[in-house]
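Removed from the display is one protein chain of the complex; every other protein chain stays in position.
When the chains are written out, they are named A, B and C in that same order, and each has its own residue count from 1.
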Amino acid sequence: MATKKEIRIGLIGTGFMGRTHSNGYSQVSHFFPELEYKPVLKAVCSRNAQKVQAFADQWGYESIETDWRALIARDDIDAVDICTPNDTHAEIAIAAAEAGKMILCEKPLARTLAEAQQMVDAIDKAGVANTVWYNYRRIPAVTLAKQIVASGKLGRIFHYRANFLQDWTISADVPQGGAGTWRMDVEAAGSGVTGDLLAHCIDTAMWINGAITDVSAVTETFVKERMHQLTGQVQPVGIDDACIFHCHFDNGSLGLFESTRYARGHKALYTFEINGENASIRWDLHDLNRLEYFDHADEGIVRGWRSIHVTDGDQPYMDKWWVPGLGIGYEHSFIHQVADFLKSLETGEPCSPNFQDALETQKVCEAVLESAASRSWKETGVEEFAGYSKEPA
Amino acid sequence: MATKKEIRIGLIGTGFMGRTHSNGYSQVSHFFPELEYKPVLKAVCSRNAQKVQAFADQWGYESIETDWRALIARDDIDAVDICTPNDTHAEIAIAAAEAGKMILCEKPLARTLAEAQQMVDAIDKAGVANTVWYNYRRIPAVTLAKQIVASGKLGRIFHYRANFLQDWTISADVPQGGAGTWRMDVEAAGSGVTGDLLAHCIDTAMWINGAITDVSAVTETFVKERMHQLTGQVQPVGIDDACIFHCHFDNGSLGLFESTRYARGHKALYTFEINGENASIRWDLHDLNRLEYFDHADEGIVRGWRSIHVTDGDQPYMDKWWVPGLGIGYEHSFIHQVADFLKSLETGEPCSPNFQDALETQKVCEAVLESAASRSWKETGVEEFAGYSKEPA
Amino acid sequence: MATKKEIRIGLIGTGFMGRTHSNGYSQVSHFFPELEYKPVLKAVCSRNAQKVQAFADQWGYESIETDWRALIARDDIDAVDICTPNDTHAEIAIAAAEAGKMILCEKPLARTLAEAQQMVDAIDKAGVANTVWYNYRRIPAVTLAKQIVASGKLGRIFHYRANFLQDWTISADVPQGGAGTWRMDVEAAGSGVTGDLLAHCIDTAMWINGAITDVSAVTETFVKERMHQLTGQVQPVGIDDACIFHCHFDNGSLGLFESTRYARGHKALYTFEINGENASIRWDLHDLNRLEYFDHADEGIVRGWRSIHVTDGDQPYMDKWWVPGLGIGYEHSFIHQVADFLKSLETGEPCSPNFQDALETQKVCEAVLESAASRSWKETGVEEFAGYSKEPA
Partner (left out) sequence: MATKKEIRIGLIGTGFMGRTHSNGYSQVSHFFPELEYKPVLKAVCSRNAQKVQAFADQWGYESIETDWRALIARDDIDAVDICTPNDTHAEIAIAAAEAGKMILCEKPLARTLAEAQQMVDAIDKAGVANTVWYNYRRIPAVTLAKQIVASGKLGRIFHYRANFLQDWTISADVPQGGAGTWRMDVEAAGSGVTGDLLAHCIDTAMWINGAITDVSAVTETFVKERMHQLTGQVQPVGIDDACIFHCHFDNGSLGLFESTRYARGHKALYTFEINGENASIRWDLHDLNRLEYFDHADEGIVRGWRSIHVTDGDQPYMDKWWVPGLGIGYEHSFIHQVADFLKSLETGEPCSPNFQDALETQKVCEAVLESAASRSWKETGVEEFAGYSKEPA
């Protein structure tokens, strides 16, 4: 271990994502001992000094900062991890790129396509390693789904459908803005479920099934006004509470996406299903260790959907964990992303999704919101997506 | 039993639906002995004399006809049951109405809204009892879903989503037209999955959740040409292989509907889910005796989706069958519809869905197809739907 | 149809089983038109003249009797169907055999092994066609399970486990004895869950997996006294409320069986699972159209339990019903048994399980009860079972 190269991490933001990322850095060397690089928890930054110190103590960060600009200015930081609300991503990322830091940025890349484009430009100019935390790709069952489709087992794809259903904002008493509920504030978040939840679905979808070319969407805001935590005022709600869109993929398949925070009974139900000529596949986040698979080539009388418990050593990432039958959890997707980022430093290959890939996802989000606003179809402008190929692997 | 009043049935069409309806007539008196009326299998009609005689022998019809006009002309027929392909519904129904017969018509009511309107006009003029076989309403779990929503248990409805997924036409070798595959021929069927499958979903949806006011749709025809069974020629395929639409309901909820015959692994997977402020509900046809229900009022630590096995005597229709735990099947929905039709003759109330109700469903189908063709939102013109009320029962 | 040979049925008993059997006779010709024989509902017998007349009217029996001896004495009855409580099976069956009638007897064959042996002796002497209504074999998914095991797909069998869980007698207010609750009265029933429920599990198990050779059992009576409906007195409960046993099969596999009427939440949950060297299989009655199947030969990364929706035309009995995806129900197992009985009259082969087969099941039940009473292992004396072969088909 003495020979491992260190990547000194500077984490900005100590909320939910600050915890998942910190856990990723803490755990990666325990389970991926073969990696050449190891992360070092050098510094963590947040505005409240007391809180950030407690966070540093809990996770073992060596130092703290209360101003992100100070963090970026430090020479002993190799990589900046951005876990702050969406409205700060662009400014921090551009500054970090200019300072020559590697960047690991939470999703969505930005509030708008314009912001995201500026970030990509900054990255391109700086030539620094970068990745965006679309973590769900790295749940083993999801990665396996990607491999199965890429292998050609499904044949021609006809349908891709995904949804992300939650129910935590049904009460009109949930406020908008401020810590914990900034996702409800359009200024901080940029959009509602589209950027928060559908962005995940779009990233997975284009990775597995290629570019989404045009979309037709509808959005709804069920609760029209909510109290703002920072102002104390009841204000109009600017975000989309729910969003549905159908679309075409470049490969000719039809897509269907839905997200809402008003689906009573679903806490974080991200699901997708892909129907191909020869086989189909489906997955849901509530039972994340399982993948369902239907193969029409199976003998007719014993043909059915297979419930695959993705915990065997020959399935993605699972050689790193326990023994067959013993599942892992949500947090592991972040550990896997850290491992893949460190591996990308060894190989020099990009760590997908990088900023450019996240920009493509942002294009779809923007087209979706424009389509809903104009009640018309919109082209996305996406032409290709890293990691997807029409030809079977 | 000697005192039961007889309804003499004349069945036209001996295909799949001819069998399900015949079974309904055969079984209803065994399980609904309290009804005042009983069906008598007086005559069955189909063009092939040999085949129709075999059908009559199998099901116990007293006589046969090979010309539906002859059947309608008979004095000993009280009710005409139309089980023929969609392109014949209008002509037969209008003639039967003019002859003063009760009419039980397979769904969809017609190929087009214009045809359907003529049928409703004829019925209105004739004043005869009528119903349309949207049978899925009468699966006990579906009827229970309707009762639960009507009771107000869900509170304000946010989302209604349904799909109907099949996979039987994926092979390019499946022909169009003729017996068995007339549903693939746009001339005979009027449309593809929209009239065949989504019409069921729309009927259930409006019955449970009220009028659909506007729609935005996309359709796709994956296999562009197929051999026509009657001509032997390879011809363009005129039907929609797949259709997706989102919509608004009059009560403010968002709707999402999808149907396809290209969803590998799904034979006849009709599903719906309804999300309300306080509770949610979902169902699928492949496990038709189950209804899933989530009630947010349950104590938090033991709250979850309930899998209700709808086989108890206090659940809809189930006092007629066996004992708790012992399920029924698809065919029972038709027996229930016969029972409800006979009951409607006792009470003088319409037997929903009647021709007028099916016309409302036709309006939505037509708007869906127009929306897909024009890539724009369309108003449906539906204002209300029989059996639905915004106020809890 | 004029050419079909008639089998004139005399049904004794108009309870739950009287209904399921009557439905079987009513429906068989509608769905199995190729059979040479057809049942005719000639007479039904029960002690209450008014009730039996109502039953006859409902089901279309031509005549009634109130004394079963009178029914058996009639020349116009070909087959006697025994649906009465267990304590009457032996006397009726022996008299019917002596009268030269075919016999279809409800399960269990008798209250005790001694009674059952007398019945088999009478049948053997009379040489009449006979069958016992262990109907669950003829649920398509169960028949498919039998075929899969017989084909050798599972390889060497290690484990067979089954249970039958109900919850309807938990309340101490449920009485014993009399109509509706004679199954609670040891005099009428012979035993509790062992004869009522485990007998089903044992019949299926030996049919699929061969003879059970020795057993070790425990029984429990949770509610020690209940009011008797006929006497009005609170009396000791003589039946087993619950029974568990493990056993050896002749093929070297281990068996595990459990039944109870005190499993809150389970209405009629009959389940079994079979683990073989190469594959496993499982089924449950609450979702009777599904069979689960695991094949270790599947490619590792996509290996999992398959949920087979047994509704395709190439699966047992399903060519007789609807189209793929559309399920059938509990009652269909009885229709299938009627069809198989009629078919056996064509072929001259026994209709399994016949009285001799049911006697083997009775041997296991008796050994189970003796084992529980003596707290020791008991040999069953079963050496082989009709329909089972160790060699793959």
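Keep this in mind: a residue touches a chain if its C-beta (ideal position, glycine included) is under 8 Å from a C-beta of that chain, and two chains touch if they have at least 3 such contacts.
Small disclaimer: the values here were computed from a predicted structure and weren't measured.
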Option from A:266, A:303, A:336 or A:378 whose C-beta touches the chain left out: A:266
Option from B:225, B:298 or B:346 whose C-beta touches the chain left out: B:298
Selected residue (touches chain absent from view) among C:134, C:207, C:270 or C:294: C:294
Residue in contact with the excluded chain [from C:117, C:147, C:216 or C:307]: C:216
Omitted-chain contact residue, chosen from A:236, A:324 or A:392: A:324
Positions on subunit C where the hidden chain makes contact: 154, 158-159, 161, 165, 167, 170, 216, 218, 220, 222, 242, 244-246, 248, 252, 254, 256, 258, 260, 262-266, 275-280, 294, 296, 305, 375-377
Absent-chain interface as seen on subunit B, which is shown: 144, 147-148, 153, 290-293, 295, 298, 300-309, 312, 314-315
Subunit A, residues in touch with the chain not shown (by the definition above): 1-2, 16, 20, 22-23, 26-27, 29-30, 33, 54, 57-59, 166, 168, 266-269, 285-290, 309, 311-312, 321-332
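Everything below uses one rule, namely that only the chains that are shown with their structure count from here on.
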Of all other chains, the one whose Cα centre sits farthest from subunit B: A
Whole-Å separation of chain centres (CA-atom averages), subunit A against subunit B: 42
Centre-of-Cα separation between subunit C and subunit B, whole angstrom: 36
Separation of subunit A from subunit C, taking each centre as the mean of its C-alpha atoms, in whole Å: 55
Multi-chain contact sites of subunit C, meaning residues that touch two or more partners: 290, 309, 312
